[in-house]
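Yeah, one chain of the complex is gone here, protein chain that is, but the others are all in their spots.
The block that comes next holds subunit A.
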Amino acid sequence: MTTINIDHTSRWFGNVVAVNDITMTVGPGVTGLLGPNGAGKSTLINMMAGFLAPSNGTVTLDGDTIWRNETIYRQLGIVPEREGMYDFLTGREFVVANAELHGLDERAAQHALATVEMEYAQDRKIATYSKGMRQRVKMASALVHDPSVLLLDEPFNGMDPRQRMQLMDLLSRMGAEGRTVLFSSHILEEVEQLASHIEVIVAGRHAASGDFRKIRRLMTDRPHRYLVRSSDDRALAAALIADPSTAGIEVDLAEGALRIQAVDFGRFTALLPQVARANDIRLLTVSPSDESLESVFSYLVTA
């Protein structure tokens, strides 16, 4: 059992605080590190990967300090976000080199290439690979020594849906095998599909931690604001306010629209079209006015 412990860890670059006093434990299974762009996810992963020293606090793997400790890489596999990866080599040469650096031979490399299903293109130069193929070869290079911990920085970026599914299956398998798998993402649906456990980072702070259903509920149960335009705004407002899923409605005369605050997201979204149809009202615009991921996250921070 391998566990990464982050204890009151901060990291700043000059005056900018990228990671602010975060404490968390990442254990076996798949953990999703969720947060908007620039939240400090990469900084945190880089500290877990031993590529960055914490300005304050400690980051350890089963009690051993990660920073400036090369032996840690026997247990750690890393899939970086950056694309640079010896493009002049073939996929096989690249994975074999990674195996050799771990003191392993070509068999380990072949096994890793088979795991990510890249044997068919292993003799092509990496320079000719698609984004998804590069990602899979990176995975193979990280898996070559059968690590107990796998860290992946935004692994799904730029992948098509099929490649995404393949990688998700692979990571699920790794997690089910008892490995500690941590991946970062700024897309809730990605994390939700894959991770049983979620850590949310917003503006360098640890905003939430736990089971994704709990966090999902936190995210969906908050008051939702909608901007609605219809053929008869006042009649629609009167019909909606009668239902407990709606907490408040403002008639915005300047915009010629209704501003609705819904408290029960699921019920409100089902109710709105039903009410409109029953009252013979045409809906012209229905748009969530605070659906940006940042607003969802900032709600979590204050929750």
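Observations, loosely collected:
Note that a residue touches a chain if its C-beta (ideal position, glycine included) is under 8 Å from a C-beta of that chain, and two chains touch if they have at least 3 such contacts; residues count from 1.
The working rule: contacts and distances are computed from a predicted model.
In the listed set "Phenylacetate-CoA oxygenase subunit PaaH", "TAT-variant-translocated molybdopterin oxidoreductase", "ABC transporter permease subunit" or "N-methylglutamate synthase subunit B", the entry agreeing with the UniProt name of the missing subunit chain is "ABC transporter permease subunit". Only one of A:38, A:223 or A:273 touches the chain withheld from this view, namely A:38.
Here one chain is not drawn; of A:8, A:74 or A:214, the residue touching it is A:74.
Residues 13, 18, 38, 40, 42-43, 46, 49-53, 68, 70-71, 73-74, 76, 78, 80, 82-86, 88-89, 97-98, 100-103, 141 are the ones on subunit A that touch the missing chain.
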